[in-house]
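Note sheet for the following structure.
Every protein chain except one is present and positioned as in the full complex.
What follows is chain A.
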Amino acid sequence: MSTNSRRKMVEAKEIIKVYGSFRALDRVSLDIYDGEKVVIIGPSGSGKSTLLRSINRLEEIDRGTIVVDGMDLYDPKTDITKVREEVGMVFQSFNLFPHKTVLENLTLAQTVVRKRSKQEAEEKAMMLLERVGLAAKAKSYPGKLSGGQQQRVAIARSLAMDPKLMLFDEPTSALDPEMIGEVLDVMKDLAKEGMTMAVVTHEMGFAREVADRVIFMDAGRIVEEGTPEHFFTAPTHERAKLFLSQIL
């Protein structure tokens, strides 16, 4: 299958991000194609979260260009909220709105940003809650839910905006082990349906099963990139070998 013929959803070129004198991203280039599932792994502090967060401009980059769905993030004419409407993001710490019910968490941006009617938004929300198996919790507040349930709600909340691309920033790192599976299952379903996904994770099983491409980062650079089979069986870079030997 040739991915080159497909449309690019994300096109990041030579991006640099500096914190003081520390280069969090050091001339990173990354293309993500329509429908592709990219898993980004690497030791902590390697820049993987920073890279992910720069795709919807939660993180400002210092140099380089990022084009998402044809929109240049740093073109003054680009309305960044329009980009973010198309790019869903799931956080390590869920970040559900604690003062709103589960249902309201899903309808807020639909009504405020997408200008959908309350009824339309609620129908969409219930459909998505059904899909992540939490329709019964629609009237609950996030504080009453387990971590795994909260993260499933957070995924549903992002999906309610009908994003073209989903970013996952260590979605299972804050979860108790027994809850990781339920969240990964939702993500796998999403992958099967053809969603374009970029996932920062330490779940190697998930990477093997779902990824079209695995990206290994170290010290702000992409040092290895390839199919899961290639990456997990025959990594070429020393740093990647070491990393794999430590976690597998």
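Definition applied: a residue touches a chain if its C-beta (ideal position, glycine included) is under 8 Å from a C-beta of that chain, and two chains touch if they have at least 3 such contacts; residues count from 1.
The criterion applied here is as follows: contacts and distances are computed from a predicted model.
The UniProt record for the undisplayed chain lists the protein name "Amino acid ABC transporter permease", from the options "3-oxoacyl-[acyl-carrier-protein] reductase", "ATP synthase subunit a", "Amino acid ABC transporter permease" or "3-oxoacid CoA-transferase subunit B". Considering the whole complex, the residue from A:Leu58, A:Met71 or A:Ala219 that touches the absent chain is A:Leu58. Among A:Gly70, A:Pro98 or A:Gly205, only A:Pro98 touches the chain left out of the display. For the chain missing from the display, the contacting residue among A:Ala12, A:Ala121, A:Met161 or A:Met187 is A:Met161, taking the whole complex into account.
Which of A:Leu108, A:Met126 or A:Leu244 touches the hidden chain is settled by the complete complex: it is A:Leu108. Across A:Gly42, A:Gly88, A:Pro171 or A:Pro235, the residue that sits in touch with the chain not pictured is A:Gly88.
Residues of chain A that touch the chain left out of the display are 56, 58, 81-82, 84-85, 87-89, 91, 93, 95-99, 108-109, 112-114, 143, 154, 157-158, 161.
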